[in-house]
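With one protein chain removed, the remaining protein chains of the complex are shown where they sit.
Now for chain A:
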Amino acid sequence: MDAVIDDPNIVPDAKAPVPGAIDLRAEFSSSGLAEVFDQLDRELVGLVPVKQRLREIGALLLVDSARKRFGLEAVSPTLHMSFTGNPGTGKTTVALRMAEILHRLGYVRKGHLVTVTRDDLVGQYIGHTAPKTKEILKKAMGGVLFIDEAYYLYRPENERDYGQEAIEILLQVMENQRDDLVVILAGYADRMERFFTANPGFRSRVAHHVDFPDYSAGELDAIGGRILETMNYRMDAGAQEAFRRYIDLRMLQPHFANGRSIRNALDRARLRQANRLFNAERPVTADDLVTLTAEDVLASRVFSGGIDSYPPLHPSN
């Protein structure tokens, strides 16, 4: 027979002896959480308040599971979260880690992350929204549902918008099946604020509001270094100097998107480097291929007072 058969009379844990004391430190390292947090510290630059918040949530869940072992029945905590912050501050990256942390703590059973936006939840015609939303919710059960740019769900200017229907289904599942999935809403701070004001049900069901601060120039420089490292590039001394000046200038300009701007700037520097090597008309060495020079960075429009993006933005922007 292709099935698991378990004896309903055997209830696991029922006969486990009540321990005298639980070493939370040992629990922390044996659950693999220490490793996840270390990795978080190593791989994510800055974001101190965010990391602090994740540690708090981790501690709460650890204490809860310890309480359970003493037979103190704890109500499973609400873990729905909202991540607010400017573009490029690492919301999606942290959400992915969050899924892993919750999985290690045994709070979600599978630990997968389903990333959706308004398009995946809201249908195009009457009666289309509910099945679509339910389909996504089913897929996310046992894991984490990450709704990017969640404020788009609510469109006050169109009263017949189907977004409201998706919101109602979401709220119902968030309330009734807290054990089955964790919902993370993400978006820019000001718009999320408006979204929560218009949907008080959401505000009360989302327990953790985590704000992602902008990066400082030093952190952005470090992020650039990590990105280059993963792409097998490096900067020579001149390029590093130029890149620091680039960051200082770019931060003051409009449409600055933190980590994402840095990634784009580096992509463009690689483009210029490739072009430079191609036009040099001499054989290239491995060293040439991995080195970005000052010239590659300094060619950016940022240094001539423009905005380094394509297509070029109108100066009045």
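Operating definition for what follows: contacts are C-beta pairs under 8 Å (C-beta built on N, C-alpha and C of every residue); 3 or more make two chains touch, one makes a residue touch a chain; residues count from 1.
One rule holds for everything that comes next: contacts and distances are computed from a predicted model.
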Item to check | Complex member absent from the view - protein name from UniProt, among "Response regulator", "Hydrogenase 4 subunit B", "Ribulose bisphosphate carboxylase small subunit" or "ABC transporter ATP-binding protein" | outcome: "Ribulose bisphosphate carboxylase small subunit"
Checklist entry - Per the definition of touch given earlier, which of A:143, A:163 or A:259 contacts the omitted chain? => result A:143
Checklist entry - Out of A:29, A:177 or A:197, which is the one that touches the chain we can't see? => result A:177
Item to check | Candidate in contact with the missing chain, chosen from A:69, A:109, A:245 or A:276 | outcome: A:109
Checklist outcome for this item: Note that chain A touches the absent chain at residues 1-4, 6, 8, 109-110, 112, 131, 134, 137-139, 141-143, 177, 179-181
